[in-house]
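Removed: one protein chain of the complex. Kept in place: all other protein chains.
As written, the chains take the letters A and B, and residue 1 is the first residue of each chain.
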Amino acid sequence: MTKLKLDGLQKHYGTVAAVKGIDLDVAEGELVSLLGPSGCGKTTTLRCVAGFELPTGGRITFDGNEVTMLPPERRDIGMVFQNYALFPHMTVRENLRFGLEMRKVDAASMERRVADVLGMVQLTSMETRYPRQLSGGQQQRVALARALVIEPKLLLLDEPLANLDAKLRDEMRFFIRSLQKRVGITTLYVTHDQAEAMVMSDRIVVMFDGLIHQVGGARDIYDRPATRQVASFIGLSNFVTGRVAGRDGSLWRLETSFGTISCGAGIAPGAGSPATAMVRPEAIDLSAAPVAGAFPGRVSERFFLGNLVDYRITMSDGTLLQVQQPATAAFAPGDEVHATLPAERAWLVRDDAA
Amino acid sequence: MTAPSPTARPPGVRPRWLLAAPVLVTVAALIVVPYVNILVMSFRVPSTTKPYLPGFTFGNYTKALADPDFFYFELLFDTLRLALTITFLCLVVAYPVAFHLARTTSRWKGVLYALVLSPLLVGVVIRSFGWIILLANNGLINQSLKAWGMAPLPLMYNEFGVVLALVHVFLPFMILPLMGAIQGIDPRLEEAARSLGAGPAKVFWRVLFPLSMPGVQSGCILVFVLSCGAYVTPALLGAGRVHTMTTEVITLLDQFLWPFGAALALILSVVGLAAVAIYARLSGRLMRGLA
Partner (left out) sequence: MKGGKLLLGAAVTSVYVFLMLPIAIVVIASFNSGKYLKFPPEGFSLRWYANFFGSQPFMDATLLSFVLAVVAAAVATVIAVPAALYYVRHAGRWRETFRMLTLAPLLLPEILTAIALLFFYYQIGIGTKSALGLYLGHVVICIPFFFLQVTSALYNISPSLEEAARSLGATSWTSFRRVTLPLIKPGVINGALFAFIISFDNVSISLLLKGVGTTTLPMQVFDYLRWDFDPTTAAASTVSIAMTLGAVILVDRLVGLRAMRY
């Protein structure tokens, strides 16, 4: 098992900076996803690790051994491509043997390893088929098997589920994750689907515009986003701006134009400086009667979402909050309500826009 | 470890330009250098006994363009006129076929496509030969006319024969790009135009033809350029009685007047390319206007 380390990795295409210097450590056997909007540099990062792109700065090490300038065939990686890239002129079996032949594995172990991996991906009966004779999901599993059969140091996947339909995508998430755990291989997984990243990863790396904004578990990223972009990329959020009034232990007081709220923070803003707090719509409580620490507002719109009701609440100063409540609670547009923003669910984010 | 420089290559990767080297060497040695050479040659002093005399002159160009009885000027004009006629006829003849081929769902489509391509597999000489058998003074058509008691027609050794045979030779070069362009046009656009009240003629002129302009343009340029440079067919079907720049240049070569031949050949290419450029500008504007 292998540790992967990126140190100040940069990739420029002419004047375009695709990756602007990222540091990342991936532990042995860990599955880390790279998550971010289109064009943020996920694929570029992955391709640098694979050796298909040469970084213009920084270094990449596997278990402390520098591989930055090594050609891909000498890195010992397994890669799954978005379009699978199965060799169309080879059968499933020949596809799987390809990497083993490159490693000059002897015939007997080759047979055994191919059979083992085919069993793992449940494709034993499809050995002699050509890729075009397989369904999308089966091709996907062959691609996975081909990457795993060589027992690489590192497994790299670039949006491997993007070409599958929704139901199959759900199944494959769990399939890939459990296989990865069983094999125990260090894995870098690129996706722009937040649900996929949350379900599958030990840790998620959230990237914007060539930079890492946050690295953390699904909970961290959802409840304690580092930046405004992270918060708005993942799930729904309200942003409340104001001035830092002071600090009570681990909580900060933020003076907003509808009242002062308390919130947690991963940053340490100076007293009096402007700041932005993030509150998830489902974290806000609504009540008809005044409650201590709640702020008055008025329901301006209401949408029924099945399991939830989605409200737009106009606060006393005109701030609009999105609030989601279980469908049992019932307020009508125009109702006076009192909104509680619980301190443990409000979080100060870095806001470069503010 | 210092940061890798962007130009560093991983060990074991051969420089990629090695792949480009063979073709670059070949084209440089067998196209670029000879063409530069011919350009230099066109400024040499011609001689009938050796390739050229010492010294340089503009004489070849002044002789070609400002010759008092305008012989070569008219020749150039005739060549371009012939090329334009051929291009226009090819366009008119090719369009229905290209349209049919692009839109047909018949199971014979493959065969029809092969029929369009197959003349390209038969050399120009052979195709011209076919026309000679048909059009010659004692050829198939005239013999048949005679047999039916009619007067023979002058079908060959004139522009008619040359144009007819060249239209035949270049037709596939018009059909193929046109077909490609028409295939790219959504048939629903034609239906939409019909539903908006346009008759078939309107649909053609307002929708189909403008949208097929890229194909029209490539086809016309191709046929025009090929027609300007055609030699075999004019030589065979014109048989010395139809003169074009190319037949004249070859005659000059036989007389060993190389520098003058070089000048004529270059004038023809430059004028031909200029005509193409003007045409591309014009039809480009047309396409934008209609887009």
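Structural remarks
The working rule: a contact is a pair of C-beta atoms (placed from the backbone, for glycine too) under 8 Å apart; a residue touches a chain by one contact, two chains touch by 3 or more.
Note that this is a predicted model, so its numbers are computed, not measured.
The chain not shown here is in contact, across the full complex, with A, B. For the chain missing from the display, the contacting residue among B:Val97, B:Val207, B:Val223 or B:Val242 is B:Val97, taking the whole complex into account.
Contact with the chain that does not appear here is found for just one residue of A:Phe81, A:Phe175 or A:Phe239, A:Phe81.
Residues of subunit B that touch the chain left out of the display are 12-14, 16-24, 26-27, 30-35, 37-38, 41, 51, 93-94, 96-97, 99-100, 112, 115-116, 118-134, 136, 138-140, 143-144, 147, 165, 168, 171-172, 200, 225-226, 228-229, 231-232, 235-236, 239, 246, 249-250, 253, 258, 261-262, 265, 268-269, 272. Listed by residue number, the positions of subunit A touching the unshown chain are 50-52, 71-74, 76-79, 81-83, 85-89, 98-99, 102-103, 130-132, 146-147, 150, 156.
Just so we're on the same page, only the chains that are shown with their structure count from here on.
Our note on geometry: subunit A versus subunit B, Cα centroid distance of 57 Å, whole angstroms.
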